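The full complex has more chains than appear here; those shown keep their coordinates.
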Amino acid sequence: MSGRDDLDPPRSAVVAAVSLALAEDVLPMGDLTAMLIGADVVGVAYLRSRQAGVLAGTACAAEVCHQVDPELALDFECRDGADVAPGQTIATVTGPFRSLLTAERSLLNFCSHLSGIATLTRRYVDAARAVHPGIRVLDTRKTTPGLRALEKAAVRAGGGTNHRGNLSEGVLVKDNHLGHLSIEAAVDLAATRWPGRMIEVECDRLDQVERAAASGAGMILCDNMSPALVADAVAVARRVAGQRCLVEVSGEVSLETVASYAAAKPDFISVGALTHSAPILNLGLDLGIEG
Amino acid sequence: MSGRDDLDPPRSAVVAAVSLALAEDVLPMGDLTAMLIGADVVGVAYLRSRQAGVLAGTACAAEVCHQVDPELALDFECRDGADVAPGQTIATVTGPFRSLLTAERSLLNFCSHLSGIATLTRRYVDAARAVHPGIRVLDTRKTTPGLRALEKAAVRAGGGTNHRGNLSEGVLVKDNHLGHLSIEAAVDLAATRWPGRMIEVECDRLDQVERAAASGAGMILCDNMSPALVADAVAVARRVAGQRCLVEVSGEVSLETVASYAAAKPDFISVGALTHSAPILNLGLDLGIEG
Amino acid sequence: MSGRDDLDPPRSAVVAAVSLALAEDVLPMGDLTAMLIGADVVGVAYLRSRQAGVLAGTACAAEVCHQVDPELALDFECRDGADVAPGQTIATVTGPFRSLLTAERSLLNFCSHLSGIATLTRRYVDAARAVHPGIRVLDTRKTTPGLRALEKAAVRAGGGTNHRGNLSEGVLVKDNHLGHLSIEAAVDLAATRWPGRMIEVECDRLDQVERAAASGAGMILCDNMSPALVADAVAVARRVAGQRCLVEVSGEVSLETVASYAAAKPDFISVGALTHSAPILNLGLDLGIEG
């Protein structure tokens, strides 16, 4: 994974999120406890993992240090997407000891949250690919409010693939829309208005899959189907549209069931839990005094 | 729980978080799929729970509707802190159908994330109080960057209690600080500089507990102690300082171990997982057309 | 055009842009000249067109009035996408006369700029469709900094079609990228990493068109080709990939040359000038006193 080059979040997302996080942690008086220590003490700290997992959030960690105190120097020994082992040193921070203390929690909040997403993504990817090596695991729009760009990058770091970034990027016709216009009308209208975008249709039944594939949709979302029904849906989609129409599975997919869905050989399995329910990766900052 | 009056997050935190969340979900072109439906269709939607849990995030839901389209009307049937049962209708939204569709995911992202925190909090509270009815469960600063105010309110909705809001609100002397000044010096300096604030000392051993209690600290953090050692620490703190020095347990506390820690009768158990690792509460928005 | 339902810009883009515009026009002392008039004078104003054109920016106009003074009432007689004739009344504003004066220029700046884009778009659309009725005119990322969402909506109001919203929404492989990886490698890598997105390849020569179409690109950008070469490119693309690969023309297209390019029957012609060089539509606000 660590050979990929698409793992970094946009800098503007990093700068903005870190600025908000620090404001909520230090205003108005600053770090009362750190200020008990003399301003001239210099320290060193080692970011270490307490668990095995996949690293993400390094750009945020660097920005936290920079915004807390430009004199903090942060050197990473591995990058987003790297496997980390329990006890492994991930990075070294040196600088004013008080600034280290002030930066600690915000730095860890970003890295452990985002690494938690990367780690859970990796588990889904591994479980699915054990059965169907070509399958890809997608994230969703079920991200934490305000952190979408960072969480989408963490999914990539875990080997996952990003579904549409937001409502403006692609068309996903769901049952709620289909009460108002037919599959064919929706796909046709979307293709006319929004050329080049993902046009996906959510299907509950095989006849819908057939119609969606025939209408020119580029992707079909098999929602809440059984693995057996998914296998049928894949067959229908391939028969009607070949590789022109990809098949995504969603709903009721857990680490326990992901292999059985992967066995049905869809192109994608999307998992909201990657971003809405990932526990953190337990990281810690071991502080010391520069000798 | 629902009789408490301290559950609402500050309005300014709600307005700001919702504004960010909507910007990241609709820019630059808006909701491509919703725009396939005519602008004059009016709809109704029911916010329903798919699981048993504790509700939180209602103020964010209302603000999402307001910011997406002031013509959306949202009526809640229960408030933050309420128990919700699977299938229970929590709220009704009516208004332009397209706006309903556009609001759906952001509304659900806030409510399911925050209700997930409230629900997990309730589970810890219930497990701990079954053994020691007076105990309180505290949150930590391990919150999701940018959402601290909202997550702290969700902890209250779940029956939990808020630890210090940030680094500026209270003093928590940890081992990292104690390398630079003694327990007594730290407590004394903090009490002089920051009168009235929480002054808490992290302790790993009983001799530290004794010194912290004697020094006038208002709270002792027993970090990574066994339940038996916690019981001893509580006894030491009570002997030295009576009710003047409260005892908090943290580290290695899970839903499996929380009862054994509660049995040691500390005043508080703090659980970072409440905010950093709570899975969402599964909520859904069932959309229809106004008849 | 006015029957389309996808013309509105996202509300969050409107609110933010209007807030910036008003801040730069009234700080720090407010409207010195308007304050010469008594605060209790009530007025009425008519937004009228001085030219024939296509209307856009109505949501911004409404927001300007709201932010200047919630007591201003604005009623539009036509909506974005409507044809307006010289002298036609587009909207009526009533309320405190001073507030009318303060709102005037910002309201006109938004409406005339965005209507200018809609009007120029319409001219390109009409010129191209006179020759090839099915063709669509695309915008580009050459938008005015800070106004992309509003300008993209104005292009839709003029009957145009939006190309990708930004660098994050779709893949467009240009010659600069092709120095580093082959067409086939780029398309393949993009399709793997970014499923469902637009994958487009810029081509200067027919052999590139052939390779891009064969590689699975969904769109080909014929850049700076002659109309005759475009016709050849369309033929190659159709032969290799049928309707699966759409053809876009860009570069050197003006109102004078657009018909000759349209005659080559590409699917799209993209025109940066729609957003970077459209003159305003001349609108005015005729103020009066309520009688």
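For clarity, chains are labelled A, B and C in written order, and residue numbers in each chain start from 1.
The rule is short, and it goes like this: a contact is a pair of C-beta atoms (placed from the backbone, for glycine too) under 8 Å apart; a residue touches a chain by one contact, two chains touch by 3 or more.
Only a predicted model underlies this, so the values are computations on that prediction, with no experimental measurement involved.
K.L.:
Considering just this structure file, the complete complex holds how many copies of the sequence, given 3 are shown?
P.N.:
Shown in place are 3; the entire complex has 6 copies.
Following the convention adopted for this analysis, only the chains that are shown with their structure count from here on.
K.L.:
At the chain A/chain C interface, shared numbers over all numbers used: above half (same) or below half (different)?
P.N.:
Same, since most residue numbers here occur in both copies.
K.L.:
CA centre of chain B versus CA centre of chain C: separation in Å?
P.N.:
44
K.L.:
If you average the Cα atoms of chain A and of chain C to get two centres, how far apart are those centres in Å?
P.N.:
Result: the chain centres lie 32 Å from each other.
K.L.:
Of all residues in chain C, which are in touch with two or more distinct other chains?
P.N.:
Each of 6, 10, 162, 165 in chain C touches at least two other chains.
K.L.:
Tell me, which parts of chain C touch chain A in their complex?
P.N.:
Residues of chain C touching chain A: 6, 10, 136, 138, 161-165, 168-170, 192-198, 200, 218-219, 244, 246, 267-268.
K.L.:
Spell out the residues on chain A that touch chain B in their complex, using ranges where they run on.
P.N.:
17-18, 20-21, 24-38, 41, 60, 97, 101-102, 105-106, 108-110, 112-113, 116, 141-149, 166-174, 176-177, 179-181, 186, 189-190, 193-194, 197, 273, 276-280, 287, 289
K.L.:
In the complex formed with chain C, which residues of chain B make contact?
P.N.:
19, 22-23, 26-30, 32, 35-39, 67-69, 98
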